[in-house]
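A single protein chain has been omitted; all remaining protein chains appear in their positions.
Now for chain A:
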Amino acid sequence: MLAVLVSLVSLGIVAQQCQAIVIYTGWERHALVGSDIRLSCSFFSWRWTSEDVTFSWTYRPDGSRDSISIFHYTGGEAYLDNKGPFKDRLEFVGNPGRRDGSILIKNLEFTDNGTFTCDAKNPPDIVGRPSSVRLLVFEKVPIQAGVITGAIIGVVLGLLVLIVVIYYLMRFLVARRVFSLNVSKHGKKKKEGSQQRQLWTPPPLTCYPLP
């Protein structure tokens, strides 16, 4: 029984060590033309972060089938694009020790629309799928579907609930105040009555027969 348990646990540990590295980026990013955008990339790995961790970003413009490599981090050094479409516009803002390989693209143009792929490797954990984020550059950020609708409905219903709650709260508080006032009034009357009885003793009752 114990042997079965031990073998199961060890199988579990071995299976975990055999899992691949998992890379996380966003799914889609919207930005205004002329602004800066931070593309985040991080990974999950069962191994400790090694000193030979590498990050690389590639860019594929919309409608094109070729990718171009624009960023590479290896051996503690970050290498930015100095010939391609992002020359002098890239900046490395990540923290490889914290498994963050994010880059910052400055001064966006309409030609930057496309798919950015991040690939991270954490030796010896190198088997994994690169993750892609799609960048959309707008002149004016469009209103997302249903935001205003939801906001109006939410605010009106929220006001309704608030008014009902306040109404019942007021009623409850007023009733409690009236109740506590009544109780204190009765309490004072009782105290005065007992003191008077101690100071004044009633005269003995003599009964006369009724006519």
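Assume a contact is a pair of C-beta atoms (placed from the backbone, for glycine too) under 8 Å apart; a residue touches a chain by one contact, two chains touch by 3 or more; residues count from 1.
In this text, contacts and distances are computed from a predicted model.
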Which of "Coatomer subunit gamma", "glutathione transferase", "Centromere protein M" or "Epithelial membrane protein 1" matches, in UniProt, the chain that is not displayed: "Epithelial membrane protein 1"
Identified contact with the non-displayed chain, of A:Leu32, A:Ile126 or A:Ile148: A:Ile148
Where the unshown chain meets chain A, residue by residue: 142-143, 146-153, 156-157
